[in-house]
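Could you have a look at this structure, given as C-alpha cells, before my questions?
A protein chain is absent from this complex, but the other protein chains hold their places.
Showing chain A:
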Amino acid sequence: MQTQTQTVDVLVIGGGTAGPMAAVKAKEANPALKVLLLEKANVKRSGAISMGMDGLNNAIVPGHATPEQYVKEITIANDGIVNQKTVMAYAENSFAMIEELDRWGVKFEKDETGDYAMRKVHHMGTYVLPMPEGHDIKKVLYRRLKRARIEITNRLVATRLLLAEDGSIAGAMAFDCRSGDFHIIRAKAVILATGAAGRLGLPSSGYLFGTYENPTNAGDGYSMAYHAGAELSGIECFQINPLIKDYNGPACAYVTGPLGGYTANNKGERFIECDYWSGQMMMEFYRELEGGNGPVFLKLDHLAEETIQNIETILHSNERPSRGRFHEGRGTDYREQMVEMHISEIGLCSGHSASGVWVNEFAETTVKGLYAAGDLACVPHNYMLGAFVYGKIAGESAAAYCAQAPLAEVDEIQIATERERVWAPLSRPDGLPPLQVEYKLRRMVNDYLQPPKVTRKMEIGLQRFEEIRHDLDRLSASNPHELMRALEVHAIRDCAEMAARASLYRTESRWGLYHNRVDYPARNDEDWFVHVQLKKLNGEMHCFKRPIEPYIIELDEQEKTAYQKLRISKDALSNAREQDTLTSV
C-alpha cells in the first residue's frame, strides 16, 4: 500500500448533490482553478439522489410564495432557532436554481400553460414541486461535471482534514477503499458535502444498512469538521422521520397528499392537519403510534383506480424504486390495504431537521478555508434544492477565497498520525469485526438516545460510547473494504457522543419529538432561545450557547404557534404538552 500526494486549489469532498454543484460553480467562477471532486462511492450514482427524486420539498416559485414567507415558515417550523440570513440566502437563490436545473435538463412537473405545478404540503405556504420524471438528475449532474472538466476521484474515503499552523485549512486525507492506498490532498480551500449522519441509530429491522439515508453517509463529515475544530450546531435537533415500517423509506405523503392520500391511525382517521415533516408532526405521530390508536398508516385505499396507478408509477420507479417489491412481498396493495408506518431511527441531518456544521450565508464554517453545503451544513430544512443552492454558494465562496489564500505547508505529524490510525485495523489479525462494533454502538444509540430523551439514560449512553472509544483500538479489517467500515465506526461513535452531549446540554424541550426531554418537559425561551454549539477544545467535546442573530423577517403573533397546533382531534388540548409561544425578538 502506497501513499500518494496531490495538490489542488479547491477540494470538494462528497459527490452526491451539493458536491457536484459546488465543483461546477467553483470552476465556472474561475476556470483557472484546479478543482477536485473526491467521492467515497461513484459520482455517477452516489448520495441521497442516487436513483432520482420525487420532488422539490422547498421550492420558492414566484406567484406561489416569496422568500420572506419561506423564511417565516422555516423559522416557525424550527421553533425559532434559525439564523434567518442563511435561510434567506437559500430562499433568494431558490428559483434561479430551479430554472438553471431546468435548463440543464432536470424534469419538473408543469401545468398545461408550462408553469411549475406547485403543491401545498407545508402548514402555511405552497412549496412542493413534484418531479415524477426526476430519475435523470444524477446523469444531468454528471454531464455538467464532464463539461466543466472537473477532475473526479471515486472510491476515496476522506477521513480527516489537514490544518495549517494557524488552524486554517491545508487539505484533507483519504484512503482508497479498494487498494488501501493513503492519499494526501493539499488544497487552498475545502468544501465538505458528505451528507447526513445516516448510520447513527439502528433501524428496527436490525439491518445495519436498512437506513432512511443512503448508508454511505455515515457521518464522516460531521466527524471531520469536529476534529478540525469547526463549530457544529443544533446537533440535539435529531432527524426522525415517519417511514414505511421495515422498508424504512419515505411513505411519501408529499406525493400522495395532493392526490388525496393521507396519514391515518388504525381507525383510518386523520389525526394531523399537515404532513410536512417537523418535530411537532413527529410528536403527534409518536403519540398516535404509542397510544391505543396505533399503528399509523398511509391511507390510499379510498382513491380512484387511475389515481392509484399514477401513485404506483411515481413511487415505484423514482426515488426508492424497490418499494413496489417490498409491498409485493408483503401482499400490500394500495387498493386494499393501508401501508403500515413507523418512526425511523435517529440521524443527524440539516436537510431534514437542523443538525449540522455551522455555516453563515456564504457557506463559510468557523474554520478558515473550510466550507460546507448540503445535509451536513446547518441550514434548517434545506432538502435537495438547499443542497444545490448552498453547493453553488460554497463553490463560489471557495473560488473567491483561493484568489488570496496561499497554499499552506503540510504538517508531517498530522499525516503520520492519521495514516497510522487509518491503516491500523489492517495489521490487527484478530481484533473486533467492524460490523459487530457498529451493531453494538448503534443499538446503544437506540437504547439511550432515541427520544423521549431521559437524562439518566443519556448519561449511561455517554459512558458506553466512552467504552466503545477504547474498542476502536481493537478493530480489525482483513481488506480495504472492511477498513472502510472500521473507519466509519470511528465517525459514528463521534456522532453518537455529539448527539448525547448536545442533548444533555439543552435543558428544555423543543422541536416536538426531536428534542423531547422528559426531565425538562417545557419549552424555556428565557434560557434556551439560543443555538447550542459544539466544538473540540483541548481535545474535549464542549457545548456552548450562541445567540440568535436578530431576525430579518419579523413573525406575526398568530403565526408563531402554527406548528404547535397540528393535531386535528377535539382532545388536542388534553393531549398536547403545554408549550409557550415564541418570545418576540
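Quick notes
Simple rule for what comes next: a residue touches a chain if its C-beta (ideal position, glycine included) is under 8 Å from a C-beta of that chain, and two chains touch if they have at least 3 such contacts; residues count from 1.
Operating definition for what follows: contacts and distances are computed from a predicted model.
Between the listed names "Amino acid ABC transporter permease", "cytochrome-c oxidase", "histidine kinase" or "NAD-dependent dihydropyrimidine dehydrogenase, PreA subunit", the UniProt record for the complex's undisplayed chain reads "NAD-dependent dihydropyrimidine dehydrogenase, PreA subunit". Residue-wise, the contact with the chain that is not shown comes from A:G329, picked out of A:G329, A:P406 or A:P550. Shown as candidates are A:E100, A:D246, A:D471 or A:E559; the residue that touches the absent chain is A:D246.
When the omitted chain is restored, the residue from A:G47, A:G180 or A:P250 that touches it is A:G47.
Where chain A meets the omitted chain, the residues involved are 41-42, 44-47, 50-51, 154-155, 177-178, 205-211, 214-216, 246-248, 320-322, 325-326, 329-330, 481, 484-485.
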